[in-house]
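A single protein chain has been removed from this complex, and every other one stays in its place.
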Amino acid sequence: MKFFRHCLILLSSMLVSLIGFIGVTSADDHKGFKIGVVTFLSGPAAEPFGVPAWNGGKLLIKLLNEGKVPAPYNKKGFGGMEITAIPIDEAGGATKQVQEFRNLVQRDKVDAVLGYVSSGDCMAIPSVADELQALTVLYDCGTPRVFEDASYKYVFRTAAHAAMDNIAIAKYLIEKGHDISSIAGINQNYAWGKDSWKDFSVSIKKLSPNSEIKNELFPKIFSGQYGTEISALMNSKAKVVHSSLWGGDLQSFILQAKPRGLFKRTQVVFSAGDHVMPGLGKQYPEGVILGARGQYGMMAPDTPLNNWFYKAYMDEYGVFPAQPPYRMVQGLMGLKMAIEKAMDNNGGKKPNKDEIAEAFTGLEFEAPGGLVQMKLGNGHQAIQPHAIGKTAKDKDGNIIVTDIVRYKASCVNPPNGINAVDWISAGFPGADC
Amino acid sequence: MIDEILTIILDGAIYASWLFIVALGLTFVFGVLKILNIAHGGIYALGAYSTATLVPIFYSLGMPDQLVILTMLVSALAVAIVITPIMERGILRRFYGQDEVLIVLVTYAIYLVLEDVQKLIWGMNSLYVYEPRELLGALELGSLYYVGYDLALIGLAIFCGLLLWLVLNKTKSGKIVLAVIHNPEISGCMGVNINKVYLAAFFVGAFLAALAGSFTAPLISVQVGISVAVVIESFAVVIIGGLGSIPGAVIGALIIGMARAACVHKLPEAEIFIMYFCMAGMLIFRPKGLFQGTQARKI
Partner (left out) sequence: MPLKLLNNVIFQSIFLMSLLIVVGVFIPNWLVFVITKAIAYGLVGLGIITLMRGGLVSFGQGFVFGIGGYTAGLLGTQAGLTDAMLLLFISFLFTGFIGLIIAPLLARYRDIFFAMLSLACSMVLYGILIKIDAIGGSDGFVLPESTYFGISPSPEYADYILYVVSILMTGVVSILLRYYYNSTPGLIALAVRENELRVEYLGSSAFNVTVLNFTIAAGLGGMGGALNGIALGHIDPEFTYWTTSGEFVFISILAGYLSVPAVFLAALLLELVRSFSGRYFPDTWQLILGVFLILSIIFIPSGIGSFFKQFFDKFKNK
């Protein structure tokens, strides 16, 4: 009988402490709107990417709750509901993120999850999101495959995917008359890197069939050391070097390649090259052609909404906003628009996930980076206008972006129903430039 | 063609030097204390962080630029001085004489602790300290540009390896250490202070780990997680070279370094895989590595 007694005591004490803990942790807030925000708060992607994004998000949420955001976002919070956010670190890999996602949805009982920078995470989360029927807004990750390989009910991506970045850069190179007789690439060995290179190289081959691909390098993500790769790139003597490196990897690459003269000897293009500018300051090389994955940072459009946001961020953090905060803010604004639209439809009550999902599908909304239209993926995937520019030094030696060319959304994004790669290979049919 | 081969050799040498400096401490500590120190990667990271902290302070003091190397050495020394008493005397000494694998597990636990210590002290941000890299300028070799600092790494690796080997084999203290490696018990009976030797050896190992981190800091962005890859890469070197052997570490580093450089230039797809491939190859054919650690002839 002692055995049973021991078991019972052990089990009941565990249960009691658990129930107590659960009671403390899962405060069910019916009045406000709770969101989980997932982005890189540690590791190589934190300082250039995740932290600025969360800074932008924090700032916008604060201003929204105070009702200080200009129209059409001037309602307080989300349709009057106060916004509370739970930030979660995206580091640790897709398997860990699936767990954290489940925690947010099942334990913290959030009303929506906004997040995900890494394309790897964006490939893993959506099916779990639909399985748990949790409203999920992907705000950043780039792989086109999320809505090309499958379709989801509760998952939305409020920013254009990577195809746009690489198609636009290819067009820019040709329009500006650069020598693209040979190209090489260094991209990270995972979905984002591989898809970026594919979109770029296929675009170049389509627009300039005689171009030769000299070298295709795929170092491990977060590897941080590119000495050998830089030698290989320089040895190949390619006229254009393409890279979708980002975060700490991009910073390391620039710091390692610059003293070796890579940027002087070849035309380097960074498909997502702007977010390391605040950190590197004057160290950023001149003459680099870059995209910011949208009209962001120094390439942002001159609109009242953008000017407001640029100033608000600058005032708060003392540094200009590059793509990360723009995209997080874009996600929040899209979510807000969808929620308020759903509330208009259901008579002003707090909308449930189905109502929000229905309102979100096919939505169009203004963001600091331009007009966002949820046109692809059956209304779940956004397209937006783009801008490509070139870095140069101003009279004080600061790095600025010049020679900016803007592209309409329908010029560099595939239409609904066709994969990005297929669209490029077919010669961009239906592109409206 | 010659150009390319030269590039591969040079790149391979630079990477091999880095690997060697990183793995030297690991193999030495195993040779003397018979401890496979997983926390070696953690000490490496601490060395990088400490350099990233001390060098900016140095620059703000306005001293001549060349002395920055001294600062980096001091930062590595500081890490070793702090870590050795805590790790060796405080924790590891309790386990001497017990199962080798048990001590490895203890070093694994310490590794976990060190990972969070980095986060707690320096936060989640990345630190940059690229100024020392510009000290030695750049060199034009053929059609390629190499940074002097990277080439100097080769010199540093040779220097460290040679110095350690000379001290071990040609000095009196070194021979005492060799005696302890051969047979701690008898050495103790002959009057050698075993504990002191262990402490000193661990200190040297920790210093080398921190040194590797210090001199790598100008090349990378110093952030949480740099230790993870280092653990496995240093392991690969010692597996191939043989635990406890310095010449083994040299050969191991060269094999991996050259293989990887060749891959990046000729077969980029295999680049990530090649290191594990070498490791696997060695394990199938000669699991104890190319060289044995120092061993006495036993009756």
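The letters A and B name the chains in turn, as written, and every chain counts its residues from 1.
In the analysis below, contacts are C-beta pairs under 8 Å (C-beta built on N, C-alpha and C of every residue); 3 or more make two chains touch, one makes a residue touch a chain.
Since the structure is predicted, the reported quantities are computational estimates derived from the model, not experimental observations.
S.K.: What shown chains come into contact with the chain that's not displayed?
M.R.: Per the touch rule above, the missing chain touches A, B.
S.K.: Could you tell which one of A:Glu82, A:Asp108 or A:Glu216 touches the chain left off the display?
M.R.: With A:Glu82, A:Asp108 or A:Glu216 as choices, the missing chain is touched by A:Asp108.
S.K.: For the full complex, which residue in B:Ile5, B:Ile57, B:Met190 or B:Ala280 touches the chain that was left out?
M.R.: B:Ala280
S.K.: On chain B, where is the contact patch with the chain that was removed from view?
M.R.: The missing chain touches chain B at positions 36, 91, 94, 99-102, 104-106, 108-113, 115-117, 119-120, 228, 231-232, 235-236, 239, 243, 269-270, 272-273, 275-277, 279-280, 283-284, 287-288.
S.K.: Which parts of chain A face the unshown chain closely enough to count as touching?
M.R.: Per the touch rule, chain A residues meeting the hidden chain are 2-4, 6-7, 11, 15, 18, 22, 26, 41-42, 86, 88-89, 93-96, 98-100, 102-103, 106-108, 119-120, 123-124, 127-128, 131-133, 189-191, 194, 220-221.
Rule of thumb we're sticking to: only the chains that are shown with their structure count from here on.
S.K.: If you average the CA atoms of chain A and of chain B, how far apart do the two points sit, in angstrom?
M.R.: Chain A and chain B have C-alpha centres separated by 37 Å.
S.K.: For a test of understanding, state which residues of chain A touch chain B in their complex under the given definition.
M.R.: 41-44, 46-48, 51, 91, 189, 215-220, 222-225, 227-229, 231-232, 234-235, 237, 248, 251-252, 255-256, 259-261, 279, 283
S.K.: Please give the residue numbers of chain B that touch chain A in the complex, ascending.
M.R.: By the definition above, chain B touches chain A via 3-4, 7, 10-12, 14-15, 119, 124-126, 128, 130, 133-134, 138, 143-147, 150, 219-221, 223-226, 229, 260-261, 264-265, 268-269, 271-272.
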